[in-house]
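The next block holds one structure in the form of structure tokens; read it before the comments.
What you see is the complex with one protein chain gone and the rest in place.
Moving on to chain A:
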Amino acid sequence: MTDIIFNKQLLRNRNVLGGGRSLEEKFLLHYSEMNGKGPAAFVQKSLTSRDLPMLKYFAMNNSGDMTNALRKEVWYTLLNAQLPSTKMNDADSIKPKKHKDEDQVVLDVNRSFGALKNLSQKERLRALLQKMIIKILRKYPQLNYYQGYHDVVSVFVLVFFERLNKNPTFHSIKREECNLLNETMDTDNDVIEPGIANAAETCGDAIDEKDTKFVLDETKLFRCIESFTLLYLRDFMTDSLDFAVDQLKMIPYLIKKMDPELYQILHLDKIEPFFALSDILTIFSHNQKPYEDIGSTEHSIIFFIFDLIISTQSMYIPLIIYANLVVSKKATLLMEYDLNVANFENIPDMVHAIIQKVILTQTIFDDENCWRSLLTEAKINNSLIDLKHIRGMLNPYSVLLTTSVSHHQLELQVYDLPYILELFDKEVVLNEKCKSFSANDRQLFYQGGRSSYNRIFYFFEKHKTIFLIYKLSLFLLVFAITVKILKDGHLKKLVARTYFQRLHHYYGTIIDSSSTRKRLWVDPLSRLFKSAKYSHIPDIPSSL
């Protein structure tokens, strides 16, 4: 349904898609070469030959045959390649200093994995989750924790944790994978981070082969979270949610393109799309928990969404999925709208409530066909996003314009840490500047950097007080000149006489009709006219 909207771009992007086709052929060839050995063998081969485009392609087109044991290797390889660890990165690893948000982290970790029935598993998962988040925050104290970040991190924890349990699919590839680990990790993992030594303690179990494995996995897990956080989640981690709100604004923008009628009916031009906040901040992982009980989790849509983000390197994916979701539920939404229109205090409340009801409580994500088509559409739309139209909606350092842009290349985009940290610093500074702005003012501000008209406009927007002072002084100047002229009686010389004749004529009428008002109206002017031919105007008492 949405392909139509992006028609023009679709044509333009044919070439890009064409480029993909050759990779697809290559992919199929490789795949059949492996001759039924399954995705494990395929991924392994790609890992060994470090064929990143092939891995990327595999993750992008994962049709459900990726186990979490494989997934964690694919995620690690892709994320590690996108933000390679540097010596500097490892050297100043963990600051012992407590991060200001750690209390909040503990509160949220204690409310995580709530649906898990296995208590000891739950405790281990929570311990690992808390450790990972706090490690990130201490390593990058400039990041601010937000409620919901723990949901994102828990997705990674689940994928990696599962590997540690008796996972049947794991056994079949275990040995080869061990070799593989040695091959692929020598570049990154020769430096073991200080905190890692204690990892086995967290686990609380006897040290056996499995725990040794755990140590290695935890390092990889941390690298994944680190890379994902810095490349994809930065916008949410300045000390306000302003830039998250900017990202949310993309949703009505997309809905408008897909279905202008729905956009109008839901008043999306007038209301803030806060209803999407938790799904975007947590990439759906808050409302769609990727587990019922651990073990049956591998086919959760959450993992597929993360596969898609990590492989396309695009944070447009969740926004597009959300917009598609709303549009695909149009009929239900309209029905709910009619049912509820009288039940709410105001429109934003109602739209929030019906969208929450339709998107969250209806089990869209349980319907495999439904979410498979959502993912496919997200993939297509993502490759059709045109940044030209989006720039003015976002701050220039946003992940959506820098490190998780929708781009068409098949190669992985690689970024280095200093660049990322600089982007974040700039975002923090900008956030400070925009603190008092509404979302719309912020957009004006972003656009201000783009055209000179807007820049001038923005200058006055931003320096409202200065502008006020200018206005005030100008007014004072005019006032002063007027008074001066009036006092000295030189006004006649400055302004055409006929004008005053007419003016006086008008005042003259007022005087005639209402003698009580005459002083009020005529006083300042009449002295002016005294010497002129209108001497019949009564004189004013000098006391005035």
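Note that a residue touches a chain if its C-beta (ideal position, glycine included) is under 8 Å from a C-beta of that chain, and two chains touch if they have at least 3 such contacts; residues count from 1.
Heads up, the rule we're going with is that contacts and distances are computed from a predicted model.
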Refer to UniProt and select, among "ATP-dependent protease-like protein", "Ras-related protein SEC4", "General transcription and DNA repair factor IIH subunit TFB4" or "Trm112p-domain-containing protein", the name of the complex member that is left out. "Ras-related protein SEC4"
Which one, A:I347, A:L387, A:V414 or A:V483, makes contact with the chain that was left out? A:I347
Considering the complete complex, of A:I271, A:C370, A:L421 or A:I485, the missing chain is touched by A:I271
Quick one: say which of A:R124, A:H150, A:K329 or A:R442 touches the chain that got left out. A:H150
Chain A residues touching the chain left out here are 104, 107-108, 110-114, 122, 144, 146-148, 150-151, 239-242, 245, 265, 267, 270-272, 274-275, 277-278, 281-282, 286, 341-349, 352-353, 356
